[in-house]
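Here it is, the structure in full.
On to subunit A.
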Amino acid sequence: MNQFGALSYAITVFLMVAGLYIVIARNNLIKTLVGLSIFQTAVYLLYIAPAKLPGGTAPVISAEFDAYSSPLPHVLILTAIVVGVATMALGLAIVVRIYEAYGTIEEDEILNRDREAR
Partner candidate 1 sequence: MSTDSIAVCLMLPLAAAGGIALANNRPNLREAVSLVASAALVLALLGLEPAVLAGNRPTLDLIEVMPGLVIAFEVEPLGLLFALVAAFLWFASAVYSIGYMRGNGEAHQTRFYLCFALALAATVAIAFSANAFTLLLFYEALTFVTYPLVTHHGDAEARNGGRTYLAFLLGTSVLFLLPAVIFTWHAAGTTDFRAGGILPEGMAPAAAAVLLAMYVFGIGKAALMPFHRWLPAAMVAPTPVSALLHAVAVVKAGVFSIVKIVVYLFGLDLLGGVSTHWLTATAGFTVIAASVVALGADNLKRRLAYSTVSQLAYVVLASALLTPLSIVGAALHIVSHAFGKITLFFAAGSIYTATGKTNVSQLDGIGLRMPWTMGAFAIGALSMIGLPPAAGFVSKWYMLSGAMSQAHWAAVMVIVASTLLNAAYLLPIVYRAFFRGVDADSKPHGEAPLPIVLALVITAAATLMIFFMPGVPLALAHALAFGACE
Partner candidate 2 sequence: MSDDLILRVVTKILIPFIVLFALYVQFHGEYGPGGGFQAGVVAAAAFVLYGLVNGLDALRRVAPESVVETMVGAGVLLYIAVGLAGIVLGGHYLDYSVLGGAPVDGQHRGIFWVELGVGITVSGVMLKVFYLFAGRRA
């Protein structure tokens, strides 16, 4: 494995762990979503980085080139990004509604208010 590959994996793992940590450790609903987004970004990198062939070009067939990078991961990740955007939009929309309903976006506060309401 070349250095580039190792580096990309290292970054992938870093982002993955960092994102997941944020999701778990943060109480703020928005920050959790940020963590989730970082976590998802790691996946994009996981797919995209290995598709890059050293010296490869975009896969437009031409006599000048003989090495092409794989286009498939890009397509997949384009889809994944769309899914990610949709998730984020929905997540934020729900957070807005939660804020309207509870007046806070701190998870423990929300739980407290539910408990008080009971």
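Candidates were picked such that all candidates are chains of the complex that A comes from, given by their letters.
We take it that contacts are C-beta pairs under 8 Å (C-beta built on N, C-alpha and C of every residue); 3 or more make two chains touch, one makes a residue touch a chain; residues count from 1.
It should be emphasised that the depicted structure is a prediction, and the values quoted were computed from it without experimental measurement.
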| item | value |
| --- | --- |
| Result, touching chain for subunit A in the complex among 1 or 2 | 2 |
| Complex contact set, residues of subunit A against candidate 2 | 58, 78, 82, 89, 92-93, 96, 100 |
